[in-house]
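I am attaching a structure below and will ask some questions about it afterwards.
Here the complex is missing one protein chain, while the rest keep their positions.
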Amino acid sequence: MKNTSLPQLYEDMRRVRTFEERVGELFVRGQSAGSMLHLSIGEESAAVGVCAQMRDGDTFTTHHRGHGIFLARGADPNRMMAEIAGKETGYCHGKGGSMHIADMGLGHLGANAIVGGGIPAVVGAGLSARHKKNGAVSIAFFGDGATGQGILYESMNMAALWELPVVFVCINNQYGMGTRIDQATANPNLHERAAAFGLAARTVDGLDVEEVADAAADLIEGARAGKPAFLAVDCYRFFGHARKDKSPYRDAAEEEVGRKKDPVLQARDKLIEAGLMSEADLDALDQKVAAEMDASIDFAVAGEEPQLKSMFRDVYDPSQPEPEPVRTRLDRILAQG
Amino acid sequence: MKNTSLPQLYEDMRRVRTFEERVGELFVRGQSAGSMLHLSIGEESAAVGVCAQMRDGDTFTTHHRGHGIFLARGADPNRMMAEIAGKETGYCHGKGGSMHIADMGLGHLGANAIVGGGIPAVVGAGLSARHKKNGAVSIAFFGDGATGQGILYESMNMAALWELPVVFVCINNQYGMGTRIDQATANPNLHERAAAFGLAARTVDGLDVEEVADAAADLIEGARAGKPAFLAVDCYRFFGHARKDKSPYRDAAEEEVGRKKDPVLQARDKLIEAGLMSEADLDALDQKVAAEMDASIDFAVAGEEPQLKSMFRDVYDPSQPEPEPVRTRLDRILAQG
Amino acid sequence: MAVQETTYRDALRLALSEAMSADNSVIIMGEEVGRYGGAYGVTKDLIKEFGAERVIDTPISEAAIVGAAVGAAMTGLRPVAELMYVDFIGMTMDQLANQAAKIRYMFGGQIGVPMVLRTQGGTGRSAGAQHSQSLEGYVMHTPGLRLAMPATVEDAYHLLRQSLQQPDPVVFIEHKGLYTMKGTLDPNNEPAEWGKAKLLRDGGDLVIVTYSRQVHHALAAAETLASQGIEAAIVDLRTLNPLDFDTIGPLVERSGRAMVVSEGAMTCGVAAELSARITEECFDYLEDPVVRVAGEDIPISVSPLLEQNSVPTPELIVETARKLFT
Partner (left out) sequence: MAVQETTYRDALRLALSEAMSADNSVIIMGEEVGRYGGAYGVTKDLIKEFGAERVIDTPISEAAIVGAAVGAAMTGLRPVAELMYVDFIGMTMDQLANQAAKIRYMFGGQIGVPMVLRTQGGTGRSAGAQHSQSLEGYVMHTPGLRLAMPATVEDAYHLLRQSLQQPDPVVFIEHKGLYTMKGTLDPNNEPAEWGKAKLLRDGGDLVIVTYSRQVHHALAAAETLASQGIEAAIVDLRTLNPLDFDTIGPLVERSGRAMVVSEGAMTCGVAAELSARITEECFDYLEDPVVRVAGEDIPISVSPLLEQNSVPTPELIVETARKLFT
């Protein structure tokens, strides 16, 4: 089990926050692969609070806004940033990008660019855990928008029916692109749905990372014991949906209030108030984190591009022949005549 | 509005029961198109109780076990039976069969062989009704098994969000093929799910058709006024899933108890007890119905087969060219050489 | 409508706006089509003009969006459902292929499903494996579905207007790489007929049959080829169902050589159908086998380098055409 003390939680959140800020810079510098970059600023407590309760061997899937979750679970920021830049040195050798980072070593079964697409995999991972009796839990992280997808309900129903060690974590940042949660459903109390399928279900306020961590501890341990769970973490998406979105669909006043719900600052204040860390300690920590994340940009930028021939690799297992390139095939065919 | 007196409800249920018995006979005689015939015996109160509350202009979709619903809504048993026999004289000219009967005249937007497949159409019909302000309600009928399908939740969420005149009727006959409802979900109180999406939601006992009709009246009128609803009707599937299934997966004792929950006999007893009809009246009625349904078999058997050339008709609108038959195309190609 | 310089995106919006003005039963529904104006801006401001009851923002529920459109179409509306990326078609295939495509037939011709499913596909934005596909092959393989794929500003407008007149379900696939392309819309030009291909460039040495963005790659390639003494005719199919063979056949017979170009994965895709069809119909005239220049049989990478090389480029078209003549 990881260290779940507030200083640690704070550090982890700060790392997520700063990493995401650097992703934004990478984009501005024109060095990201595309503009489909979804930053989790404002949602750090969900990532950090839940991941703090995960153990070695546990697995998880994330959505398109998953950098923070994986970072909280122990990712190497260098390889993440390199992947976001589409480089050979990234987690997926430049094939995946921001929305498809995965790492089997850390149990990350993959980020997903399909809203809801990664959810059912945890049911399968739960079946594996039950089969192997290895005590592992599998957690699906997704956004409030994914509650529109039927596959969430199919998956929750299976998990509850089979009493699998599975937790569904809904990071409710209030928006799916430009659609506020109350514009997407008549009942925004999302945990009620999970309860109706027979899961243990709660909503927590993401402002307080310790609250999130506590709720996650309960629900994850419950899941390990055969009571699958659902946790909604309420927070606010501080910025646009993706890098180019300026959120014209929400008003400044709302954003101002929303951005006050800052779990990183809240934890910082709490640390100072409780006398656990001083401003100076915290500034020093923040700077250490900043340096680490700056380095990740350098690492990403310095990384080489994937080689063109890697294109045909990994469609199938390396033991299998690669698909024949169109050009090779055409050469062969036209050599006939 | 239709006549919802008990004698009428009884007659309608008896018509469903007898029709389904005749469908069974058609199969035994080898005159049905295939064996995918799903009888609704035991579920008559759901069909009749709900349809009794529908109005002209209302629309509906059904599942694969939909004969009774359409009959309750006013179908011509001759054309139904002919369709089940795959004849030109059937509702769909032998193209649809038992699982794809539809009739736009009576607002039947179609039976569906895909579990859950017909559910979202009522959301669209609800949008139409809202757009045209015509006061129509649209009702999706489906089985308990369809609660496994994500599209049900997507559809309920939309209906609730948009306050559409839509009702979801789940005919809970306790089984989806060989799977009892408690083997398909951890929480068989199905209406709780609908409530969690913001619908008006109830479960009624299908033993008493008047109870069903009363609940349907409430919920349908609520839906017309903008409060979409979900109604689960508890009943028991008296026989196998389809014609060849002898239900080896359930025990005789359970079946005996289940078949005691007979809404047709219950209504009959009630009519007698209340002095509304005598045994003799009821026997006469039953015989009239039997004669009508016998005639439907004769009609079906006498009907001609579809003509082979009709195969290419109605893939597209009649204003469009028909797809070119493989044979014609081959003739043309091979005439070249 | 006046003669106007516009973009593919704006031409689409104009088509929607005019159709909605002309016919009150036309509605739009999809994710972010209203307040947000569409992920690619095609429906921008339509909600202001037509209101939230006709430009309907939906939850993220692709299957039910298509299913609801089916029900709406069956009950008298003319829905334009939007699928933000064609890559999401997997969630809708049951509603599309088992319902929309089969309802007229299964129900013996009682009713059709006059809906349009607008979506966009293709590479070009480093959007990765789940946001860059060209999945028209699935649609073309499904009897009952019409399939339109505009390559030009004019067709963006006219094909969409015409799709909204069709009695049967139309899948309308735009290309994400074309939205900002400029062109002229001239109301005095008679629109090309629905279902007819267009000869965009004539040339007697070779016929290149293509559609959507690859039309532009083919046109660019044809310029290069012309400078090297090879004259290619370029046919823009415009609709893949109906497929207009009458335009293609005589051209292939004249030159004896045909290339088909498609961004979709080669195996079992649109290029396969076109190749098979041309060969069947023009066999005696062919000097060489019909060549398929198509998407590689691999997923699309986020790396721009790999992405660009996963689908046909003007260079590959040129290179392949030249090989036909050596």
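Every chain is named by a letter (A, B and C) in the order it is written, and numbering of its residues begins at 1.
One rule holds for everything that comes next: contacts are C-beta pairs under 8 Å (C-beta built on N, C-alpha and C of every residue); 3 or more make two chains touch, one makes a residue touch a chain.
Here the structure is a predicted model, which is why all the values come from computation and not from measurement.
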Name every displayed chain that the left-out chain is in contact with.
A, B, C
Which listed residue, B:Leu6, B:Met104, B:Met177 or B:Ala295, touches the chain dropped from view?
B:Met177
Just name the one of C:Ala11, C:Ala97, C:Ile173 or C:Val261 that touches the chain not displayed here.
C:Ala97
If I consider the whole complex, including the chain that's not displayed, which of B:Gly49, B:Gly97 or B:Pro165 touches that chain?
B:Gly97
Hidden-chain contact residue, picked from the options A:Lys132, A:Lys244, A:Lys260 or A:Lys309
A:Lys132
In the full complex, which of C:Ala221, C:Ala265, C:Val311 or C:Leu324 touches the chain missing from this view?
C:Ala265
What residues on chain C make contact with the chain left out of this view?
63, 87-98, 101-102, 105-106, 128-130, 137-138, 140-144, 241, 243, 264-265, 267-273, 275-277, 279-280, 283, 286, 288-292, 296-299, 301
Absent-chain interface residues of chain B come out as 33-36, 86-87, 94-100, 112-117, 145-150, 176-179, 183-185, 249, 305-306, 308, 310-312, 315, 323, 325-327, 330-331, 333-334, 336-337
Residues of chain A in contact with the chain that isn't shown?
59, 61, 90-96, 100, 102-104, 109-110, 112, 114, 117-132, 138, 150-151, 154-155, 157-158, 161-162, 313-321, 323, 329, 333, 336-337
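Quick note on the criterion: only the chains that are shown with their structure count from here on.
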Reported most central chain by Cα centroids is C
Averaging each chain's C-alpha atoms to get its centre, pick out the one most distant from chain B.
A
Suppose each chain is reduced to the average of its Cα coordinates; what separation in Å results between chain A and chain C?
34
How far is the middle of chain A from the middle of chain B, if each middle is the mean of its Cα atoms, in Å?
44
Where the CA atoms of chain B average out and where those of chain C average out, how many Å apart are those spots?
38
In chain A, which residues are in touch with two or more of the other chains?
147-150, 183-185
Touching at least two other chains at once: which residues of chain C meet that condition?
58-59, 61, 63-64
